[in-house]
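Have a look at the structure below before the remarks.
A single protein chain has been removed from this complex, and every other one stays in its place.
The block that comes next holds chain A.
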Amino acid sequence: MQQNFSGVGVSPGRIIGSIRQMPKPVSEPPAGERLAASLSADAAAELLRASAKTVQVELQNRAAGATGASKAVLEATALMATDPMLIKAAIKLIKTGLSAERSIWESGASVAEMLINLGGYMAERATDVLDVRARIVAELRGVPAPGIPLADAPFILVAEDLAPADTATLDPEKILALVTSGGGPQSHTAIIARALGLPAVVAAPGVDALEDGIEVYVDGAAGLLSLEPGAEEIAAVEAWKTAAAILAVFDGNGRTADGHLVPLLANVGGAKDAVKAAEAGAQGVGLLRTEFCFLERETEPTIEEQVIAYRGVFDAFPGQKVVVRTLDAGADKPLPFLTDTSEPNPSLGVRGYRTDLTTPGVLARQLTAIAQAAEGSSTSVWVMAPMIATPEEAAEFAAMCATAGLKIPGVMVEVPSAALLADRILGEVDFVSLGTNDLTQYTMAADRQLGTLAALNSPWQPAVLKLIGLTVEGSIAEGNNKPVGVCGEAAADPVLAVVLVGLGVATLSMTSRSLSAVGAVLKSVTLDDAKKLAVLAVSAPNPTEARKRVRAGLPILEELGL
């Protein structure tokens, strides 16, 4: 039997624990599958009703333990499980001789199709119907329900890959580490693992065939899962605990070894996040994702609601800086009141700042709300627009900010055109912030969600690093020393963070979990070291080589187990 499984380490940490496999997705019952000869149609219908009821009770129990928006969704989903429309259509099919599994499968499909045709909010609920359908089929078959397994003791979760819906229901108290056979460094598994601080390995073929309950060792930095852990692995886990204790604290002062200041800021989605970030030592907020305050909303939040949401974040950082990004709807983050979900190519469509073209007014009202929330607060409030492509757009946004009484307007650099014209864009606004995830996807023309293109979709791509360097050069050319920050995933990678600083980036904003690791590594190099490492990275032939070269110049990574 294979002892070691290697993959890509995406979130550091070493741990020993027993594994639980994510149940396989429920397979489609074969078309035309007949009722078993021993079963009458009436008996099959009864079984279906009973299974639907069991699924409903299970979902109701989960709803009872949930809060807020996810509670409401679970309650509605529970009702769907025994819904007459779904069940009656299935029973009609059973009476024609089809198996109960196939009948509920088809009935669920036609209900989902109906919802999709209704569009908008209804279309989104189609996923819930399909989830309920899968649960009922699993119940009829007597196999575990799809979704994260429930267990009393914390475990290492192993899966083919995790979907956003799975990661949303993941309880970090119950999970020790994540290991997937598929996925890539930008997959949802990787992002959620980093956000929760869980060790994680992705793209480790074969792990999804391991038996439930066996004990394994996982190293989320080296990208390794090994069976039958012994003395060596136990020692490695202990060494990690010591390193983690060092990494647990950020002193709240981002700087290089020679005292060059690089404020380390946090990316937050609301007041709760902001309080946590402040506790973790963040020197401000480099990215307030305002759409996260309103993701479950079907209608535009009122100005009063917005003021409360923003004020909560400002209050967590008195006297410090908070960069508010205006609503970034579209592509992977649709907002019903702004997004047209029927676009053939949403990543290149009306998203971010562009929604002001199709739904004028929302942005102006948001700016008014931000200005009201900033009133009387000691926080330095900066505002930036996402998806800016031209200097004209930057100028328009700056004018809107001025009208609202907001003093420090900026824009995000995510579209390569904005990086190329950074000097002219900075002639219109006071700062820019690089969104490296989108900048990478647009520079490399590679969809962020596609595992197959993971190698193209790396911020280590020399072309991406070059565009970051060009943005800094644009700021120098503009002549007023206007700051260039980074607020993408790249800033959270302690190795890449050094390169960014070497390229001349002024501030780094990241998930607050990464502050201490980035701070510790940055403190180990001088600004000159960082500049040399940046040159090595930009001149490397490919992302793997770039990363390898920079790692070789950062001995502290080994010491800290990163």
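Everything that follows uses one rule, which is that a contact is a pair of C-beta atoms (placed from the backbone, for glycine too) under 8 Å apart; a residue touches a chain by one contact, two chains touch by 3 or more; residues count from 1.
Keep in mind that, in the parts below, contacts and distances are computed from a predicted model.
Comparing "ABC-2 type transport system permease protein", "YdbS-like PH domain-containing protein", "Cation:proton antiporter subunit C" or "Phosphocarrier protein HPr" against the UniProt entry of the hidden chain yields the protein name "Phosphocarrier protein HPr".
When the whole complex is considered, the residue among A:114, A:248 or A:295 that touches the unshown chain is A:114.
Of the options A:36, A:72 or A:552, the residue whose C-beta touches the omitted chain is A:72. The residue touching the chain not shown here, chosen from A:83, A:396 or A:447, is A:83.
Considering the full assembly, A:122 is the residue among A:122, A:163, A:234 or A:477 that touches the omitted chain.
Summarising the interface, chain A meets the missing chain with residues 72, 75-76, 79-80, 83-86, 111, 114-115, 118, 121-122, 125, 129, 298-299.
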